[in-house]
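I have a structure here, written as structure tokens, and I will follow up with some questions on it.
Taken from a larger complex, these chains appear in their original positions, while the remainder are omitted.
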Amino acid sequence: MLPKEDPELKKCKHKCRDERQFDEQQRRDGKQICEEKARERQQEEGNSSEESYGKEQEENPYVFQDEHFESRVKTEEGRVQVLENFTKRSRLLSGIENFRLAILEANPHTFISPAHFDAELVLFVAKGRATITMVREEKRESFNVEHGDIIRIPAGTPVYMINRDENEKLFIVKILQPVSAPGHFEAFYGAGGEDPESFYRAFSWEVLEAALKVRREQLEKVFGEQSKGSIVKASREKIRALSQHEEGPPRIWPFGGESSGPINLLHKHPSQSNQFGRLYEAHPDDHKQLQDLDLMVSFANITKGSMAGPYYNSRATKISVVVEGEGFFEMACPHLSSSSGSYQKISARLRRGVVFVAPAGHPVAVIASQNNNLQVLCFEVNAHGNSRFPLAGKGNIVNEFERDAKELAFNLPSREVERIFKNQDQAFFFPGPNKQQEEGGRGGRAFE
Amino acid sequence: MLPKEDPELKKCKHKCRDERQFDEQQRRDGKQICEEKARERQQEEGNSSEESYGKEQEENPYVFQDEHFESRVKTEEGRVQVLENFTKRSRLLSGIENFRLAILEANPHTFISPAHFDAELVLFVAKGRATITMVREEKRESFNVEHGDIIRIPAGTPVYMINRDENEKLFIVKILQPVSAPGHFEAFYGAGGEDPESFYRAFSWEVLEAALKVRREQLEKVFGEQSKGSIVKASREKIRALSQHEEGPPRIWPFGGESSGPINLLHKHPSQSNQFGRLYEAHPDDHKQLQDLDLMVSFANITKGSMAGPYYNSRATKISVVVEGEGFFEMACPHLSSSSGSYQKISARLRRGVVFVAPAGHPVAVIASQNNNLQVLCFEVNAHGNSRFPLAGKGNIVNEFERDAKELAFNLPSREVERIFKNQDQAFFFPGPNKQQEEGGRGGRAFE
């Protein structure tokens, strides 16, 4: 357990100011949340369960916030933020070191320049409406995508996109698996001029003249005009032209073999659902786009005041990105514990843009705030053969022990053990700490 | 070749004292062996082939002894010893760096607490009789296992076991393949209290109250009573209750898919067998439990005074654990040799608990002492497509060369080459150095 630490209000406000802001409205929201948090904190004084939330990022390598992102692209019309290597602060995440995470934001009616990546990509549309176009072996294919859509971009495929919405910003979360230099990836812009610089410009003029069979003067012109960056405003006409694509039925991948079109996660039947939350999952066994990456994509919408878990994954390491809402998470970690056979509590406040990782075997719970639903996008790496083991509610592992095993394991009569582990009859999503309090008025003291 | 080194008696006795002892009886045995060795050593003075056995662990990263194990669990009733990372002393074993080895010892009539691991596990029962219970997705399955049984525990599966024998200690050798942090694994105890600490205790009381829907007072009790450690004495009644499981025919895995029940290695038909030894093998091509780990498990029982090999594996790296008996091994290693194109002799005395590794391609021979059979459990990593190439006896590689190749390779008439390589007509197991001496009286001088 961590020692207590205090001057949170100052720290919290400071963080609010520095924090990566989705937009102005959100910054105001953020500030408000921040002050609410401070009030809550004061109320919580003396509440031992909260003591460690403030210092999350210092001690634990499982949580990533604004300061762990780097801008790769920044124009007037948008930006791309790339999360540092998961292993930068600790080798504990080396199981996922060949995955990278990035977030693209683009203003309404913008064009994101053609590029290919030395990485496999999976995109999730967190907000907005886009048209994504891929070029592949003398074919070209476009997809209109919206909130909840997952789309796979094979490594090396030239891709460009538009935010086709006139009013709403586009937010896309990308997970990348580099294919060339493990853990590192780059964008290669073929089109472009000064900014983005076209990779054609790295060749000598003589080689380009010969390859393209044109004169240097022409080359200098075509590779010199673009200087607005890789995310640019597009006219209504161009947006219309570029989004006039099949909107309709056959969401079938044109290139055959290992890929196919987008999957809408939120149109799927939820794999867990009750009044406390919903879980949507796209499994690599069902979607060949995710198969070679051995990646599951899921989306949890945790009702305000409710929680998910505790549970653990048997094989998969889960990378979670908060898409909307606030809350906190808790996780037990034996690797960080100073003594063998005990567990370090890992915890962090969650708000939009926070990334946290739960490695295989690590028990974890995610709790939504009282004010808003908490929406979390998850990438589960190493998904094949993974099982989720519940630690509370229906089918929790302790319930499955034999009577005598319970007695020996807890050194208590089995009925006392069962009184604990058989009381919760929900599964996966439960009423959260405060809600239980409101509902039952039970054990309230700790929250006063 | 290594320089000569001497004061072995002192060193040997010292080692005896420090050495990891299976039990009191064995320590006495150890001491005795130790003094015998010292006597042998004095007799061997001037015998150049023995010169390097005393300094094995200093120069070579292929041999692991007591001092390379660490205690993870230690109670009055048993312990778990974990071998250091194979690559701790040298990068030469980085091919197996994501495998770990551990040894569990438990007294008669004991209970080993429920835990899951962030690793795939394969267990081998080296001694004793256990009941192993696994929990998996609202099912539970138990297996009675005994000497020679191999059982696979999928990563993350909660497992507990008993030593159901009233008199005999239980020894289980485990090989683990971490799934979360490569090369590192941890046990996660769900049940328990103070010791083993339950991972539930890493969550805040409020989260646990909400998740389990019970009050803090109850939680404090249930997670506070166990303080005897993760290996505890169990009453005769509890042992009886926990071992009353299917003893019978259908050794079929209950969870479907990629796993199934135990394999008894010693009930299999030996793949090599003569009066000098027997080899039992469980190949991943035949046993789906071993397939995804690409692991072969084998057991060699080398008759006293006999030897196995020399031979080499084409692809597999072989991790050997001495289960019973004494002897020594020799291996040729080009990587450790100071000059390109020559070979360092790697050798070590073998006794119960010594671990040694033979990487792919490395010629190796294992020799039993005159006094006892040498029993060696082997895990062969990277087993798919592996072949064993004999370097002596039937089918040895030199015999297969064409006549003219033999002459060019050895710069000798081919009949002289064949006189050497065609004389031994046994396969794999041969009479050992001293035995040949006794049998044929041939070339004895070197052993006087």
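We call the chains A and B, going by the order they appear; numbering starts again at 1 in every chain.
Following the convention adopted for this analysis, a residue touches a chain if its C-beta (ideal position, glycine included) is under 8 Å from a C-beta of that chain, and two chains touch if they have at least 3 such contacts.
Fair warning: this is a prediction, and the values are worked out from it, not measured in the lab.
Taken over the full complex in this file rather than the chains on view, the one protein sequence occurs as 3 copies, with 2 of them shown.
The rule we apply is simple: only the chains that are shown with their structure count from here on.
When chain A is fitted to chain B on its Cα atoms, the angle of the rotation, on a 0 to 180 scale and to the nearest 5, is 120 degrees.
Here the spacing of chain A and chain B, counted between their Cα centres, is 42 Å.
Chain contact summary for the complex, chain B toward chain A: residues 72-73, 111, 113-114, 116-118, 133, 135-140, 154-158, 160, 179-182, 184, 186-193, 195-197, 199-219, 221-222, 225-228, 230, 232, 234, 238, 241-242, 257-258, 292. For chain A in complex with chain B, the touching residues are 48-50, 91-95, 307, 309-310, 312-315, 317, 330-335, 340-347, 359-363, 365, 367, 382, 385, 387, 389, 391-393, 395, 397-398, 400-412, 416-417, 419-421, 423-424, 430-433, 435-436, 442-443, 446-447.
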